[in-house]
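Here is the structure we will look at, set down as structure tokens.
Shown here: the complex without one of its protein chains, the others still in place.
Up next is chain A:
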Amino acid sequence: MTPAVTFTNVTRHFGTVRAVDAVDLTIAEGSFFAMLGPSGSGKTTCLRLISGFEQPNAGSIRIFGEDVSRTPPNRRNVNTVFQDYALFPHMNVRDNVAYGLMVKGVGRSARYAKAEEMLALVKLDAYGDRKPGQLSGGQRQRVALARALVNEPKVLLLDEPLGALDLKLREAMQDELKALQQRLGITFVFVTHDQGEALSMADSLAVFNNGRIAQIGTPAEIYGQPRTRFVADFVGSSNVLPPALTQTLGGPARWSSLRPEALRLTAPQEAPLAGPVTSLRYLGSGTRVTVAAKGADIGVFLPAGHPVPATGDYTGIGFAPGALHVMDEA
């Protein structure tokens, strides 16, 4: 099967800054792919390279096998849901959604019919006559989605699509986007800095750091077996242990990670790690207990229902043998 998007050794620099540095990437057809990373890590530039708003300085980009490295955005069969939605303020919702068909020369009645169909898909059937200014943030987001889908793109790009929504709406939209993607079977590529969003929505994800991909994998792989300290630190709030500490816990002299939820509090005697509790953070679903042990601050996630120690209490930390994940790279 031809992959939806292929990056071969793609580099894009702005002046001396290498925004995207020799990236190789394959996105499978029909997948929900997330590009995760802190701001400035190159994930948005990668998205713009796919949409055509940036062109690579080196390397090539293929969309379904076709080299599009020099193809302008309007001749690529990909569409984008922009971060600020970028709806046309002077057009009503129906004309916004029908825009892609209008510039293709589709007749009025046909394109309006299709636009209504798309609006129904995002549950905005009754809003065709409104102007974007009269909609809420969540509604604008849906219009942007309908507008991008009307051209039946082979790949849908989403640039931080949920960033501007409040938490409740964001969670609802996450489910909806996921369901929509499965229903349409289109490849979705979405950029986010929110690791929770990436883990919960994506089939596979790439973690970006400094213009390079630190790791590609399924959410479970990325979360459970981070390859680098950066990934362990950025995805989830893992405890990253230096080589010396890894050794005292029975591992090789390499960096390792311990997930807070894989740890439990035990009696200090015979525990591999022990120390005083330095802080407590109540999270609702549990409490994050920080313990100063062997020169490191170890975070332990204590699920609700367990007895919570007091600050200053001396406690041990225990974990199952498989919980210590040794990383390949520093």
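As a convention for this text, a residue touches a chain if its C-beta (ideal position, glycine included) is under 8 Å from a C-beta of that chain, and two chains touch if they have at least 3 such contacts; residues count from 1.
The rule is short, and it goes like this: contacts and distances are computed from a predicted model.
Hidden from the displayed complex is a chain whose UniProt protein name, among "Dihydroorotase", "Tat pathway signal protein", "ABC transporter permease" or "CheW-like domain-containing protein", is "ABC transporter permease". Of the options A:46, A:87 or A:232, the residue whose C-beta touches the omitted chain is A:87.
Across the entire complex, the residue among A:7, A:32, A:99 or A:112 in touch with the chain not shown is A:99. Touch with the chain omitted from the figure is made, among A:79, A:174, A:256 or A:315, by A:79.
Contact between chain A and the absent chain runs through residues 51-53, 72-75, 79-80, 82, 84-90, 99-100, 102-104, 131-133, 140, 147-148, 151.
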